[in-house]
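One structure follows; several queries about it will come next.
With one protein chain removed, the remaining protein chains of the complex are shown where they sit.
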Amino acid sequence: MGPISTRLLALESRRGWATVMVFAVLALVVVPVLNLAVPPGSAFHLPTFWVATLGKYLAFAILALSLDLIWGYAGILSLGHGAFFGLGGYAMGMYMMRQIGERGVYGNPELPDFMVFLNWDTLPWYWFGFDQFWFAALMVLAVPGLLAFVFGWFAFRSRITGVYFSIISQAMVFAFMLAFFRNEMGFGGNNGLTDFKDILGFDLSRDTTKVGLYIATAASLLLVYFVCRAVVTSKMGRLLIAVRDAESRVRFLGYSVTNAKLFVFTLSAMLAGLAGALYVPQVGIINPGEFAPAKSIEIAIWVAVGGRGTLFGAILGAFAVNGARTYFTGAAPEIWLFFLGALFILVTLAMPRGIVGVYQSIRSGQFKDAIGRRLQRVDA
Amino acid sequence: MFKSLKILAAAGALAGSLTMATTAQAADTIKVGILHSLSGTMAISETALKDVMLFLIDEQNKKGGLLGKQIEPVVVDPASDWPLFAEKARELIEQHKVDVVFGNWTSVSRKSVLPVFEELNGMLFYPVQYEGEESSRNIFYTGAAPNQQAIPAVEYLMSEDGGEAKRWVLAGTDYVYPRTTNKILEAFLKAKGVPASDIMINYTPFGHSDWQTIVSDIKKFAAAGKKTAVVSTINGDANVPFYKELANQGIKAEDIPVVAFSVGEEELAGIDTGPLVGHLAAWNYFMSVDDDTNSDVISKWHAFIGDDARVFNDPMEAHYIGFNMWVQAVEQAGTTNIDAVRQAMYGQEVKNLTGGPAVMNVNHPLSKPVLIGEIQDDGQFATVWETDGVVVGDAWSDFIPESAKLTADWTYPWVCGNCEKPKHLTN
Partner (left out) sequence: MASSRTRGALRPDCRAVLVGLGLLMTALLLALAPAHAQSLDDTFAAAVQALDARKFSGKAEAVEALGALDDDRAISVLEAFADGRLYRRKADKLVFIGTRDDKTYILTNPVDGTEIGTVASRAVKRIVANNKLRGQIRGVLGQLALFSADPDTRRAAAENVIASPSDDSLPLLKRARDRETDAGVRATLETGIAMLELASDDRDLRLAAVAALADRSDPAIKSALEQRLLANDEGGFVEPDAEIRATVQAAVEDIEDRLALFGLAENLIFGLSLGSVLLLAAIGLAITFGVMGVINMAYGEMIMLGAYTTFLVQEIFRSSLPPEVFGWYVAAAIPAAFLVAAGFGVLIERGCIRFLYGRPLETLLATWGVSLILQQLVRSLFGANNREVANPDWISGAVSLGGGVSITLNRVYIIIFSLVVVVALAAFIRHSRFGLQMRAVTQNRGMASAMGIRTGRVDALTFALGSGIAGVAGVALSQISNVSPNLGQNFIVDSFMVVVFGGVGSLWGTIVGAFSLGIVNKFLEPVSGAILGKVVVLVIIILFIQKRPRGLFALKGRAAEA
């Protein structure tokens, strides 16, 4: 065994590997088989609705992981992660927009419909290259990465931390939302990019394409999980945790806090961009709504619900909150916000380490003690 | 590893039970999906539409239902979140197996669900005035197309009764409906000989709340000595502060009339309309219209909702028309099968609430009358002008060159929403 594979194996404990494998099999094999191979009449058939919805959750899970990487491990709470997610989504959307070609309603081979409608006669420069998948795929990572690098370079150099960072990142995503609402920006304004036909030649309305996208997302999540795992178990990861817990001390010890933060922030933004790129073909639309500050706050909530500072928790949180939303908006459409709101309050008050934290406490038999201690501390 | 297998089995069983729960549902009712935001920014407008659908379904059930079955509403909340609209649409069609969906308000939400309805061959009734430039096989547009609202309104303001406006401010929220409407109006005004210097176009973001500068600009623009009118496509939330600013800056309808396409009784309910008397709106329906069916429906609506102060507005009438049309089409087809009902929809006629007919066209918008009303101090509109008969909705505007050449016709030989020539050529 070479050093790389040793390092790879060391990413997880034996138990950890087993769990990861179970979920990988569930996501990558069981779901597609239940959808495609089991006939629709069967009780075990999984409707396409669930494939599409689970695919969406998987993309959200990648997004949650990307935020957990900086918030859980480096103490940087970005309330603007929707910006990176959205930009990744727009990059992919631009590719699919160019793929429409002459099939748009106005039949212009070069320009997307909304540009024809705005009386534009040439493609803006920033749309060039997006007819190639490789270019779009590159941009999915490069654009959010570059934005994060520039934004982070300014912010971390000026030692903007904590709440201040959160709020200026919120200002950033808000500015993006307003800017992308403008039709003159050339990204379709409020309606954004939609009416996609196919991706890499596969028809988006076919079930097989949906399953394919779903598998791609699941595989990406697995990959991203390992990338994050590799980062947090590395020396860099330990440095980040140190920054999270005592930034000044790390700085005085001679480490470059700025560089460490910049690295992980940029990486996180690229992962968020990837999540956006996987999300857009599955939901069929990308618009400035993704830049709404509320959506970015929600990402933090997924992470908090699942368990901040544990990668598995971030994934769990994304599934739990979005699953709850899917369920409650159908089952209790008039009052579901009460449930969701109460969930957030309960989680922060009673489960400060999220679902994962509760699981750990129960396993170690300290759940009752933990709650008791919390209340005592509060009363003091 | 053994333990993991147990988890796997448990998860599989869970998934299985989930799917069973959803597929094993009773089929002795006809299900109608209601896809309106009940939370988030659009809840302001859409909640009333959910209520009106429940009311219409209740009325129909009292009459004995449809095809001998009761109609069961399935309400979901897409929460003003556009991708969630797509997810919920899929849930309604695939999971709840609804026979028809009534829903959406914003055009972006419609764009978001459109691929889902086309892929799954669903049927959506969309009740809000829309920008046109779209005709989907699976969507019936029961709101006004631009030629059923914007153009008659501008013609009225140009007429002697309307005050012979010569100078125009086109103010809107920056999204596709105002953009399209203003583009059509600009072409229309220029065709009528209005010089470009007499047209001012202004866009603001959603929820814009500080209107001082814009209202003051309008005043300055109107000070040029020619009769000036404002055409407002300002959306939802931004209207209240806009009208409050208009009222307080003393812009009277006699001097600078403002005609709005997105302000109805529901929006006015949030404003003291005393200072706004005379500003206009163009719709296909006003609650104040003196018609027996109208007052009958309104009193039943008040009884259903238990509040006499609740208003009834144009998109609600659109749902009234759409729902009754669908009921008739289902009865005609004898089934809720989507394709059969769609065929039965064409030419289907329903009595609208202003005393005339509403007819479904083969291009999917309706034929409706156009009414222009002035705001009164009680928050209602007084009709000051209406078309003689009904106006056929255009899916593709004649005033946009790229779209003028397109035809929407879902019957033989066209069978197409955006074609320059029929799909099936006849000899």
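Per-chain numbering from 1; labels A and B assigned in written order.
As a convention for this text, contacts are C-beta pairs under 8 Å (C-beta built on N, C-alpha and C of every residue); 3 or more make two chains touch, one makes a residue touch a chain.
Predicted model, so just to flag it, every value in this text is computed and none were measured.
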TODO: For the chain that's not shown, point to the residue among A:Ala10, A:Ala43, A:Leu138 or A:Val163 touching it.
DONE: A:Val163
- [ ] Kindly state which of the options B:Pro73, B:Pro127 or B:Pro241 is in contact with the chain not pictured.
- [x] B:Pro241
TODO: Among A:Tyr73, A:Trp127 or A:Phe181, choose the residue that contacts the chain missing from this document, as touch is defined above.
DONE: A:Phe181
TODO: Have a look at B:Asp99, B:Glu119, B:Glu134 or B:Asp174 and name the one touching the chain we're not showing.
DONE: B:Asp174
Task: Candidates B:Leu120, B:Ala187, B:Ile214 or B:Ala340 - the one touching the absent chain - done: B:Ile214
Task: Residue numbers in subunit A that touch the chain omitted from display - done: 71, 77, 151, 154-155, 157-160, 162-164, 166-168, 170-172, 174-175, 178-179, 181-182, 293-294, 297, 300-301, 304, 334-335, 337-338, 340-345, 347-349, 352, 374, 378
TODO: Determine and list the subunit B residues touching the chain excluded from the picture.
DONE: 38-41, 43-48, 160-163, 174, 202-205, 207-210, 212-214, 216-217, 219-220, 223-225, 237, 240-241, 244-245, 247-250, 253-255, 257, 266-267, 269-272, 274-275, 277-278, 280, 290, 374, 376-379, 382-384
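Heads up, the rule we're going with is that only the chains that are shown with their structure count from here on.
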Task: Whole-Å gap separating subunit A and subunit B, where each centre is the average of the chain's CA atoms - done: 34
Task: In the complex, subunit A residues that touch subunit B - done: 18-19, 21-22, 25-26, 30-31, 34, 43-50, 52-53, 56, 105-106, 114, 116-118, 178, 181-183, 189-192, 194-196, 204-205, 279, 283-285, 287, 289, 325-326, 329-330, 333-334, 336-337
Task: subunit B - residues contacting subunit A, complex - done: 1, 3-5, 7-8, 11-12, 15-16, 18-20, 22-23, 38-39, 75-79, 81-84, 86-88, 90-91, 94-95, 107-108, 111-112, 114-116, 118-119, 133-134, 174-176, 179-180, 183, 203, 205-206, 400, 402-403, 406, 418
